[in-house]
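Take a look at the structure set out below.
Complex shown without one protein chain; remaining protein chains in place.
By letter and in written order, the chains are A, B and C; residue numbering begins at 1 in each of them.
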Amino acid sequence: MTELVNSLLYLDGVTVSFDGFRALNNLSMVVARGEMRAIIGPNGAGKTTMMDVITGKTRPDKGDVLFDGSHDLTKLDEAAIAELGIGRKFQRPTVFDSHTVLDNILLALKGPRGVFASLFARLTGDERDRIDTVLATIRLTDRRHELAGRLSHGQKQWLEIGMLLAQDPALLLVDEPAAGMTDAETAETAALLRRIAETHSVVVVEHDMTFVRDLGVRVTVLHEGSVLAEGSLDQVSADDRVIEVYLGR
Amino acid sequence: MARAMPLGLGRSGIAFLVIVAAAGVLVPFLNLATPVDSPWHVPTTTVVLFGKYLCFALLALSIDLVWGYCGILSLGHGAFFALGGYAMGMHLMREIGSRGVYGNPVLPDFMVFLNWKELPWYWYGFDQFWFAAIMALLVPGALAFVFGAFAFRSRVTGVYLSIITQAMTFALMLAFFRNDMGLGGNNGLTDFKDVLGFDLQQNATRCGLFALSAAALAAGFLVCRAIVSSKLGKVLVAVRDAESRTRFIGYRVEHFKLFVFTVSAMMAGLAGALYVPQVGIINPGEFAPANSIEAVIWVAVGGRGTLVGAALGARGRQRRQELVHRGASRALAVRARRAVHFRHAVPAEGAARPGRYPPRQAPGAAGGDAGPARNGR
Amino acid sequence: MKTHFQNRLAAAAIAAGTLLGAQAVSAQETIKVGILHSLSGTMAISETTLKDVMLMLIEQQNAKGGLLGKKLEAVVVDPASNWPLFAEKARELIAGEKVAAVFGCWTSVSRKSVLPVFEELNSLLFYPVQYEGEESQRNVFYTGAAPNQQAIPAVDYLRDVEGVTRWVLAGTDYVYPRTTNKILETYLKDSGVPAEDIMINYTPFGHSDWQTIVAEIKKFGSAGKKTAVVSTINGDANVPFYKELANQGIKAEDIPVVAFSVGEEELAGIDTGPLVGHLAAWNYFMSVEAPENAEFIKAWQAFTKNDKRVSNDPMEAHYIGFNMWVKAVEKAGTIDPDAVIDAIVGVAVPNLTGGYSAMMPNHHITKPVLIGEIQGNGQFDVVWKTSGLVVGDEWSDFLPDSKPLIADWRKPMSCGNFNTVTGKCGGKGT
Partner (left out) sequence: MATGPSLGTVLRRGLVAFALLMGLALPVAADTDSLSARITALATGDFATKEAIIVELAATGDAAAVPALRALGDGDLQIRKADRKVIIAVRDGNRLTAVDPVTGADLGAVESGALERIRVNNNLRRALRAAVGSLTLLSKDVTVRRLAAESVFKSLDPTALETLDQAIQVETDERVRRLMVQARAAAILQTDRPEAEKLEAVAIIADRGDQDARGVLSAVAASSEGEVKDKALASIALIEQSLAMWEAGQNIWYGISLGSVLLLAAIGLAITFGVMGVINMAHGEMVMIGAYVTFAVQEVIRTSAPWLFDASLLIALPLAFLTAGAVGVAIERGIIRWLYGRPLETLLATWGLSLVLQQAVRSIFGPSNREVGAPSWMSGAFELGGLTLTYGRAWIIVFAIMVFALLVVVLKRTAFGLQMRAVTQNRRMASSMGIRTTWVDAMTFGLGSGIAGIAGVALSQIDNVSPNLGQSYIIDSFMVVVFGGVGNLWGTLVGALTLGVVNKFLEPYAGAVLGKILVLVFIILFIQKRPRGMFALKGRAVES
């Protein structure tokens, strides 16, 4: 129970199946407050499904998902979970293509999310400052009025991270942030995530071992829907079972 | 057609408003104040015809609001239009009073000869104009609210939503065709005499209605503009382009959809309410699924997601009707060709609006990699 | 965007202008006759034929030298089975084209839609289809049958000749069947038929699955009393209805069906073999033996260049209506609507069944009523005929609220709904 109290995110015995296929199989995991965690695993290990469960997109068949020790995420929908303070970045960058960079950040900015609040919302000076800060962080200040759809792939990834920052969540779920990036970009992204992790809890799903190494954090290996190993990258890469899973027999 | 997402009205928006306002003043003026043989005279036929188009334009506008800006393709908006029309028609029916052919002060003629003994409860209140006017907005709004609340909460999207909106308008059409509904069955409501004491056969009344329709269109345009240029409008576009993304940053998408769907239905209802006194009849044919599809085509032709274009697209109906006049087959061919032509236009459009249709990713289906369906609900 | 819109507006204005200018010239040389029948949409199936008949009649009249020394000119518009469009096109014909009279409409709703236009612009409409009655308008001439010219004689025939005592009133759910069945129900009850011997059933437009209803009819008909179906089923729904009757083995000898909306045109789409003996009531059948009819059919088949083309009752109604109008114009010496309305009452012209039909003061006409049985070749055999002509009764005596009303458009009454109880003309307000 101490785990539960100290943890920000607590998964216990989570099972999800689709038409007989078990995407998650009795998965248990704890992410502590302020921790950055990397999750690796081969295709079909259940990484994305796990994200879906945490963010309310998929309901587990079994198991508990608790946030901040008291909120049962299995009872809430996406919007409510987002308001609790869980932000998610997708594997494929999804930004609002027909909005400007600025509007993308504006939409993500922490604040009231109701229909009428949005209808009558006016941009305050404080909000403008926060947007500027975020834009500076993700180095898109000079492209703020451009349509997000025109950004390069890497810039979209960064914009999406920027939206996460604007949302100011307690926990960030980041799905393959380095996919499709150049080496330089990858390194910068890793640096950015490390900076973010100073003030937030972060869960990163990643394939790229270099990137995970750059992050230098605790690693969880998923396989066939459950945790195979946990520890530092060096520890897990020495694990025979992990080697077997990754390299095959 | 430039992608119009300015915070202000934009050049085309202002131009549109100026033209609508000018038409709303000039057409009635030229009809009433100039002699019939003057070259400046606008014949009554034209006033009635254009008045009709103004109503269609308002309907198109309401569809564009939900489709163009929120990605909800409603193939049942004709139902809201017709419901608004019926609300107004019921008032006009009550206005006839004892001037009906049987002289019954309460019951409309069709009820008299089908031996209805008393007025059904849902006809109460419609003798008051204000009540009918409220109902013309409220009934479509309420239907949209209830229908939308169910559909959006269950996350019925895309094609499924389009098809159940078709089913909705089809079911309503069948229901209104029934004489037992007490709304005139197939014949609908006709024989209107006057509205608020103005004789509907007077040109002055027609011109008044025309001006009113122009005003309603302008007001509808401003309302839509206000909505789409607010932060809410940005959320709507966000929903259209990447629905689950919007959810994950904390917006309760179903509420936004519901809001805009209801507003749109009320606009369609208003359009219907203005349409009925001008054409003098409302019948269940207005619920026909084909009508709703046609209205969507106006929007598609005029330019989805550009309010001005949608309103102008509705005028396409004029051309179609002129063609029908010359030969139905040609008209249908043209209409169909236009629908086909439209598909050619789309790729070009898409190219001009980068990212509008990202490759391999249909709008609305975004949300990162193909995640599993949310089950359990 | 702006210029686009303005151009359109300007173009429309110019188009309207030229239209007006053009007809100012031509109006002096010809008399225009408007034809307002749907040539597209769902009603095209029935109405297209009527447009062709009108074109033929106008051509014939021109061959005879026209009217008042001028040629007649047909103006055809297509209201596309769209009811508001009927009103719009009517306005275009009257105000725009300045036609002298309009021949058109099929459905009641289309007639209802154009009525205010004819009233406002004071023009003439000749309406050629059997309808529910309960209407008499100064500007409209009803050349089709009122319920008493079709439904009531048909019921009389079944009762008196076939000995029917149990009745199924089956119809499509719209105003014509509803009214007709209300009238028939009262008529039957007045003549002593108990309520349990009348079954009323309504189906939607285009109903195609008749299994349940035909089975119900069969069940209703097996109560030991001679049973008949009075069908006001509309258009397209008839084919599957008759097919189901034939399949379930309901023969005319067992349960005859008398229809008011099934004529030669409708039968053209059905294999009539199994339907022999089912009935229809009309004021005209193509098989009627009369010299006028033979001549008409010959001309019609020549006009359409098709020796298989059939003729039907609404075509005869247009034939009568058109000739009445011609005669009334000749009598009045002008096409002025008021003069023609005054002149036309009392005008009698030959109908196609070997007699004369006359325009009555209620703007309905006198007609013989014929009962025909369906034959294997898609035609009807006339098995019964009223001995004289029947006057169309606009206000049915079998509906309580309509009973005291009469219509007489002659001066000084000039009223379409004169209430004989209160002694007031009800329709004009107070």
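Simple rule for what comes next: a contact is a pair of C-beta atoms (placed from the backbone, for glycine too) under 8 Å apart; a residue touches a chain by one contact, two chains touch by 3 or more.
Given the structure is predicted, the values throughout are model-derived calculations rather than measurements.
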Using the definition of touch stated at the top, determine which of C:Glu29, C:Glu253 or C:Asp307 touches the missing chain. C:Glu253
Looking at the full complex, which residue from C:Lys71, C:Lys219 or C:Lys298 touches the chain that isn't shown here? C:Lys219
With the full complex in mind, choose from B:Val106, B:Leu119, B:Leu174 or B:Leu222 the residue touching the hidden chain. B:Leu174
Residue of B:Ala21, B:Val106 or B:Val156 in touch with the missing chain, whole complex considered: B:Val156
Residue touching the undisplayed chain, where the options are B:Leu17, B:Ala142, B:Leu222 or B:Ile293: B:Ile293
Missing-partner contacts on chain B, residue numbers: 73, 147, 150-151, 153-160, 162-164, 166-168, 170-171, 174-175, 177-178, 289, 293, 296-297, 300, 328-329, 332-333, 335-340, 342-344, 346-347, 357, 360, 362, 365, 370-373, 375
Need a quick check: the contact residues on chain C for the chain that isn't drawn. 42, 44-45, 48, 161-162, 173, 201-204, 206-209, 211-213, 215-216, 218-219, 221-225, 236, 239-240, 243-244, 246-249, 252-254, 256, 265-266, 268-271, 274, 276-277, 279, 373, 375-376, 381, 383
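Throughout what follows, only the chains that are shown with their structure count from here on.
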Contacts shared by chain B with chain C include exactly none
Would you kindly tell me how far, in whole Å, the mean C-alpha position of chain B lies from that of chain A? 42
Residues of chain A touching 2+ other chains? none
Multi-partner residues of chain B (at least 2 other chains): none
Tell me, which parts of chain C touch chain B in their complex? 1-2, 4-6, 8-9, 12-13, 16-17, 20, 39-41, 44, 77-78, 80, 82-85, 87-89, 91-92, 95-96, 107-109, 112-113, 115-116, 119-120, 134-135, 173-175, 178-179, 182, 202, 204-205, 399-402, 405, 416-417, 419, 424, 426-430
List of chain B residues in touch with chain A within their complex: 3, 5, 227, 230-232, 234-235, 237-238, 241-242, 244-253, 255-256, 259, 353-356, 358, 361, 366-369, 371-377
Which positions of chain B touch chain C when the two form their complex? 12, 15-16, 18-19, 23, 39, 42-46, 48-49, 52, 98-104, 109-110, 112-115, 174, 177-179, 184-188, 190-192, 200-201, 279-281, 283, 285, 308-309, 312, 315, 318, 321, 324-325, 327-329, 331-332
